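Let me begin by presenting the structure, written as structure tokens, before commenting on it.
Selected chains only, in their assembly positions.
Order as written gives the chain letters A and B; numbering starts at 1 within each chain.
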Amino acid sequence: MIIVMQSRASNAQIEAVEHRILDLGLKPHVSRGEFRTIIGAIGDESLLREEFFAALDGVDSVMPIMKPYKLASRDFHAEDTVISVGGVKVGGKTISVVAGPCSIESEAQLRETALAVRSAGAVLLRGGAFKPRTSPYSFQGLGVEGLKILQAVGREVGLPTVTEIMDVRDLEAVAKYADVLQVGARNMQNFRLLTEIGHLRKPVFLKRGPAATIEEFLMSAEYILAEGNREVILCERGIRGFDHSTRYTLDLSAVPNIQGVCHLPVFVDPSHATGRRELVAPMALAAVAAGAQGIMVEVHPHPDKAMSDGPQQLVPDAFAVMMKEVAMIATAVGRELHKPK
Amino acid sequence: MIIVMQSRASNAQIEAVEHRILDLGLKPHVSRGEFRTIIGAIGDESLLREEFFAALDGVDSVMPIMKPYKLASRDFHAEDTVISVGGVKVGGKTISVVAGPCSIESEAQLRETALAVRSAGAVLLRGGAFKPRTSPYSFQGLGVEGLKILQAVGREVGLPTVTEIMDVRDLEAVAKYADVLQVGARNMQNFRLLTEIGHLRKPVFLKRGPAATIEEFLMSAEYILAEGNREVILCERGIRGFDHSTRYTLDLSAVPNIQGVCHLPVFVDPSHATGRRELVAPMALAAVAAGAQGIMVEVHPHPDKAMSDGPQQLVPDAFAVMMKEVAMIATAVGRELHKPK
């Protein structure tokens, strides 16, 4: 960590920084320049926090040298992490497609969707039972009943399942019925939930919050990893932007950006990011071209009757067309889609 | 709600929209213009969601006429809501100052701070026992032990207390020891937590999420109000911006903007918004000048030794100076600070 002093910092202020570094068990290295004094803290930076120094008098700015995450970093784990989800290998050079309706509305609706997405090449089935809705007056999901439908249909159709967990109190139920626990964008910094999920040994699908920096996103993954659960899949799903012709702004450069520093699989959700059906396929293709290891796409047999997010859900036929293009893009970038079961 | 059809929308598509409106129990009103057909849905718009129409073929855009929140709206409750917190009236024409350390670190630290802020004019004592930290390796708060310290010091000093609740499982404990439950920015859309808090009859201090629109913020308040808890204090604490010389971007126009449509008290937290001690007082004064009904300010007797957020905490002397200026601004805008006890 490097501490830059103000141009008028006194010797006493400089010494206070040195003492603080010594107190923390590291060695200070003072460099008095023509314009500024700069102090390096030599040793294990993971013992430090910027705020330990930024609050001291005479300090202009503090610059960390090390990344604040460890277990999520390629410095810690150089190779791509590959996670096994009910026999499906996720990560590395294979591209996995998760598909299904926004909300589980009925067993018939989910079965129809599941059969369609499986035959088009999806390898994981999504469906929401607990729905985070902006309005208290909107449909909130079928709850545990939905989880049971998800499990039944997943088994019947032969697809492992992904569903969102919103509340620590539902952890047991969600972990019992689903194969992958999704942490939604709004809960990316629900640290208590992350910690509890870290105690499980079940894959996690962690979505980026709409205002989260890449570093904050990886720190949320670190919360799970630090508790011992090493099976975290990251998902970019759009950040808050100033143009409202799309629901969010899909930050696609996050894919190679994260992959450069982190070994976990990176997925993209073009459905929530754009909120508009006609933009889903182009952005799904772009995601695969950018190097994403998977995509999550919402599919509904009758989007105009969907109980949530109808405008962004694809009909099964459109999904099937998209999947053929996804396969071609995958080949073009030297990757491969899972074979449909 | 107004549905604008695409310029090439077919009659069948227009009729499908009409049927959907009738199905939902409202009356359609079709206006065929030279360039576009526009369909109004006449009746109680609260029965409608934009997505019910946006997913239909031939629809270009959907424009709601009514606000999506009701109980939070001035249409529902025209007068300013005034909330009694342990005898302190919050809201209306009085300005209330909440102060205290970021984290409760010890009884001595909290007592020293509480005495100082009380004598400077604060009427509520803040202090974090459960701390939402970006890093799993940072200090996470003293937990229930911290809550007990908060209650003891609050009673001793004679200040009602505010503390953050992060987890539904802590609800009983936090409600037992504190007078006001704070929902932090990261939990603004933790809908299950909001719902549970709505079941209580205790004041809530709801912070705006860093990526939340005003409307989303009020919808989160609506979650609490809809469950019957009508004592919600709103707090602007900075939104995510592109300039990183401050921690967040304080959106001060949110104060009169919210007050125009909503009857709940609006506070401002300049400490978290700016993250820099020297900006706290100017923004506190600006908040009061803009019409805020209160401010929340972090104060620590030794910020350079604080276990969290040291750079943004004021020392008691600086807080006392600021409070004198706040009082003058309050007078200038025709308001009044609570008298120090």
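Here, a residue touches a chain if its C-beta (ideal position, glycine included) is under 8 Å from a C-beta of that chain, and two chains touch if they have at least 3 such contacts.
Because the structure is a prediction, the values reported are computed rather than measured.
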Copy count for the complete homomeric assembly [2 present here]: 4
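In this section, only the chains that are shown with their structure count from here on.
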Subunit A and subunit B: spacing of chain centres that average the CA atoms, whole Å: 26
In the complex with subunit B, residue positions of subunit A that touch it: 16, 46, 49, 51-52, 54-57, 68, 132-138, 140, 166-169, 186-187, 189-192, 195, 209-211, 216, 219, 222-223, 226-227, 239-240, 277, 303-304, 306, 308-311, 313
